[in-house]
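Every protein chain but one is kept in place in this view of the complex.
And then subunit A:
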Amino acid sequence: MGLSAAAPPWGAPGLLLTIALHLAIYLHPAQAWAPVHRDYCVLGAGPAGLQMAYFLQRAGRDYMVFERAPVPGSFFTRYPRHRKLISINKRYTGKANAEFNLRHDWNSLLSHDPRLLFRHYSDAYYPDASDMVRYLSDFAERLGLHVLYNTTVAHVTVNKDRGAWNGHYFILTDHRGQAYQCSVLLVATGLSVPNRVDFPGSEYVDGYESMSVDPKDFEGQNVLILGRGNSAFETAENIFGVTNFIHMLSRSRVRLSWATHYVGDLRAINNGLLDTYQLKSLDGLLESDLTDLAIVKDHKGKFHITLKLFVEEFFNQSSEAIPLPQDNNDNFAMRVAYDRVIRCLGWKFDFSIFSKSLRLSSGSELSEKYPLVRASYESKGSRGLFILGTASHSVDYRKSAGGFIHGFRYTVRAVHRLLEQRHHSVAWPSTEHPITHLASAIIRRINEASGLYQMFSVLADVVLLKENATTFEYLEEFPMQMLAQLETITGRRARHGLFVINMEYGRNYSGPDKDVFFSDRSVGHMEDAWLSNFLHPVIYYYRHLPTEQEVRFRPAGWPLPRPSALHHVVEDFLTDWTAPVGHILPLRRFLENCLDTDLRSFYAESCFLFALTHQKLPPFCQQGYLRTQGLVGTESLRQHGVESGLLWDSATMGQHQGASDQQPGDHGPGGHSLAPGPPVSPFNSNKEEL
């Protein structure tokens, strides 16, 4: 007892010391050298990061989202500066179909929770950015997504390891020095670095990110805006009522989104300045290469536009000595002095945190601001590194919606499906149906699918035919440029031919200089469907899965290689492709001719007649009637059938003595009672393709 009583006085400090030493020696190094492992690391808790987190969470995967800000979607806490989002929040479509309604909801992320639809967060058609912040926080919170806030990933590198899924781990180091080891890295950091143009005098320019948004600061001023995108016009929109005039200077002409059909181009909601320019109200647009320019500040603090050339020639001299273009050319357009110059040139991807070993490079000249990725959103340099969200837009820059929430929510899902197959052997989700349901399956999707509609010509549905084409598998929203790799990506077999269902605008209909209102722009007749201009479904049939070469060297202007047969569903003013004759009938004929079979539906009575008078039955009777699932019909329908001449009529029996095989009811194989004509040469016949 005494011993035990005596021990504590020296024992306790010793223990404390030990703990302290232990902490100092082991714990701290553990933080730096033995990184925390996660199967999936997501950089950024913006819309794309959260969307990916949602899918990982639902699949029960080991993941973590890293976010430097204390809240999700921090971009939206400051941008857009004037707070008005130009992504539409269409709350009413007159339809109940939730999937269809997502076609007109540009802000919601995908989830199973109908409360997490953006229309519950704002009544405004063009909602306020703070509503987006609120929405994203709710999304992360309600779904319990694993987000590590206030964590800035300062450096990303790669560590070779044979045991890793991709042969290497991605090592993330945060601002505290904590390291994370990730099997798959999903970068959803968006575009965070403002684009700047370096020219003499660029220091006088206000940036969009820091300029004043108070119109009072611009009253009675001459303003020059650099740029011609939505941020430039949004800025102009805010102040053009109080300025003397606004001049807008950019390298190339303005691109109107309603002419280019690209939501990233200038939206009509921001185009007030075009109106005032063309209606001679002093504002104006100019095109010139910004890198040739220079800005000179005079003693009154006003800015003059001159050429870089002149500034370089006369460097070291006072600003007043630098020649101006109007010295020689007295009607030079920008000879007026400006009170303010504002730069609204957009953003680019932040490459700085990624180590060279990741080989993450920027895209081609056109999409320089984006990292280069494959059509599967995987980096070309490192396997297992995917770019999501706005930063992934190089895939469909100036074409589709992949740079925006209403587009990338679907591409993120596609990436997730790819990962599920690659690392967890969960094949791409699909449904299998008898072939007689093929037209219906396609009609359903082209009428409601939002992913096809938003990500037109990027994501496409794929129908994989099974042997003998009696059944098929339906896969949704596959990145169509990866068609050649379909089997590896989806884990499904494509050995017996396939259909690809895509949505397309007409060739030659979209472009900054196109008149989209010309009088013959719409096509009504299904025979002219291939001339449709507005977004419409296009179906490609391939007897064999195209090869990588075929996809890469496809004909110019084609989203896919030349198919064995092609079908356009004629454009529809209401985007409602359910007309029995206008839409469904031509589609059925196309499918029939590709598959070389008869896909009509028949009443049980007709199947009965065929069953007793033919050795073979059409697929609908085989797959329905013969399995005692025939369609019996009612008397009134039967009556219509007799009137139309399509159904067998007992009343007229015996009148056509002799012509036994040709009574109206018999439309057996080969007997075209309706429209006598030559036999059909199906697309499937092995005739040479061009």
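Structural remarks
We take it that a residue touches a chain if its C-beta (ideal position, glycine included) is under 8 Å from a C-beta of that chain, and two chains touch if they have at least 3 such contacts; residues count from 1.
Here is the rule we use: contacts and distances are computed from a predicted model.
Protein name for the hidden chain, per its UniProt entry and selected from "4-hydroxy-3-methoxy-5-polyprenylbenzoate decarboxylase", "Signal peptidase complex subunit 3", "Thioredoxin domain containing 16" or "CCZ1/INTU/HSP4 first Longin domain-containing protein": "Thioredoxin domain containing 16".
From the options A:244, A:440, A:485 or A:575, the residue with contact to the chain not on display is A:440.
Only one of the listed residues, A:259, A:526 or A:551, touches the absent chain: A:526. Residue in contact with the omitted chain (choice from A:95, A:176 or A:424): A:95. Residues of subunit A that touch the chain left out of view are 95-100, 114, 431, 433, 437, 440-441, 443-444, 447-448, 474, 520, 523-531, 562-563, 565-568, 578, 580-581, 584-586, 588-590, 592-593, 596-606, 608-609, 611-619, 624-634, 636-638, 640-641, 643-644, 646-648, 650, 653-654, 656-663, 665-672, 674-683, 690.
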